[in-house]
Structure formats: structure tokens, C-alpha cells
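For this view, one protein chain was removed and the others were kept in their places.
We just call them A and B in the order they show up, numbering each chain from 1.
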Amino acid sequence: MDNEMTLSFIAISENEGLARMVMTSFIASLDPTIDELAEFKTIVSEAVTNAIIHGYEEDGEGIITIRAKRNGQSITMTITDEGRGIPNVEQAMEPLYTSKPERERSGMGFTIMESFSDHLSVWSEPQKGTAITFTKEFLPVQSNFVLGER
Amino acid sequence: MDNEMTLSFIAISENEGLARMVMTSFIASLDPTIDELAEFKTIVSEAVTNAIIHGYEEDGEGIITIRAKRNGQSITMTITDEGRGIPNVEQAMEPLYTSKPERERSGMGFTIMESFSDHLSVWSEPQKGTAITFTKEFLPVQSNFVLGER
Partner (left out) sequence: IGEIQRFLRDDGMVKVSRSIRELSFKIRHATDEFIRVHERQPTLTELAKTLEVTMDELVLASDALRDPASLHEQLFE
């Protein structure tokens, strides 16, 4: 294990930005490209938003925990809430499925998270909570770039 | 309590930067000035460096925990290690005192932390660890001019 951290915060939308920044900072040493970083932050945002909106139904009290490990060029991250849980995970992960159509959710969160990560697994139990684990590989850029030259 | 978070990480020097970024991000909603932010980050750096170098003597294994709360314009933050502890806190806090003169430490860490914070308290017990609690107020700038006018 190269490095490891845990962050817990109140499930309020202001902290979605906090989670994104913390994770950016945690992976900065892997020197990601701007696109890799954007993908990674999107995963974090989608998972944290789900915990706030679906897990805790915006009660403003629940706690979200992010555990992250770096192993070489690979980041594994688990985002946990102790909220309502998901009764049918398979259905929840279908593209366009949302349990809150009235909130104009796109139902694309899981699809986006899957497409931007190299591995994703979901644990959930109704009334216990949800834990989503991602792995993302950051390939080293074949950097032939020297400042001021080509 | 307006907001609250906890961050834990391995006591390695790379994570001093992580701690600084996380705390920067946590106080972003207070819209600090560049000076306020610089002071705040210096407090975080000094406390985390002390935990790494003195608390865990750079064993690369110990865990440092930062708990932070925002209450209006005020941030209270506790930085905890479970390392060697400080036998004589009063002496440790004296300007220029350092237990590691051979490492070319300045002995000014506590003095800097005190001068940049509005309140500081230290709990420590030998072989148990150290917890340093700071409060810093971020005064809203009485901005009575708009840039480009006076």
C-alpha cells in the first residue's frame, strides 16, 4: 500500500465539492491528465450525490465516509453511507432507472460511474446503507515533454 | 454547527500537502483572503509536521486525524496523533525550544501556531499521543470598495 486516507463528512451538498477536492489532492501524486482527473471527480460526485439524495434523502445529518488507497498507479475508493440502502441493486444500476423521477434525476449515475472506472462493486442492504467501491488506473503518460522544447 | 469533517491519513510527509488542501477546501465557503488562508495553512502544516517528525518520529505508519468544525465564521480544528507525546508541554511551547536541534528544527512551530490562531490548546500524554486544538476566526472583509473604483 502506497498511501491511504479516510474522510468523513456530513451529507450536505456543499461537501460534494469538499469530497472532490480531497480526492483530487489524494491522486495528484499520480500526475493525472486533465481528462482522467475530470472522470475521477465525476465518479466521486455521482457517488456522493447519490448518498446525499437517495441514501439520506437530504436529512442534513447522515455521515458519508470515503476510504481511499493508492497502490502504484491504481486508486481504490469506497464511498459509504448508512442510509436507506437499495432494495434491488441490479435494477438501480440499469441505465435511466431512477427512483426519483419527480426530482428530474437522469438515472445515469451508475452508468457514468461504471464507464469512468475500471472496476465497480456495490454493497447495499435496505435500512443499513450502501457502499460503492471503485478502482481506477492512472496510466503514466509517455511524457516526451520538456519545458520549452518538443 | 454549520459543518464538520474528519480526515485520517498515514503520517508521511506527502500527506502534509493533503492535509493543507483538505483544510483549504473545508474553509472555502468562508471566502478567506489570501493572507488568512496562508496563516491557516501554516498552522495545519506546523501541527502535521510535528505529528510526523516528533509524534511518530517518521516511522511511516502512525495515523494522524484532523477533526474540523465550522461555526459561523469560526473554524475549530483538532490535530491528533497517537505517538510519543510531550513530557513537558510548557517547555515545548517556549519560543526556540526544540528537542531535535540536530535536525535543524527552528523550535518556532508552537509560537507560529499561537500567533496565527485565535485560540490554541494542547493535550498530551507521554506514550499516548498529542492533540492540538485551534480556533481561527475569519472576519468578513469590510469591503467598502469595488475593484476599479475607490
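By our rule, contacts are C-beta pairs under 8 Å (C-beta built on N, C-alpha and C of every residue); 3 or more make two chains touch, one makes a residue touch a chain.
Since the model is a prediction, treat every value here as computed from it, not as a measurement.
Interface note for the absent chain: among A:M21, A:A51, A:I75 or A:A92, the touching residue is A:M21.
The set of subunit A residues touching the chain not shown comprises 17, 20-21, 24-25, 28, 31-39, 41-42, 45, 108, 111-112, 115, 141, 143, 145, 147, 150. Residue-level contact of subunit B with the missing chain is found at 17, 20-21, 24-25, 28, 31-35, 37-38, 141, 147-148, 150.
Assume only the chains that are shown with their structure count from here on.
Mean C-alpha positions place subunit A and subunit B at a centre distance of 28 Å.
Subunit B meets subunit A in the complex at residues 3-10, 12, 14-15, 17-18, 21-22, 24-26, 28-29.
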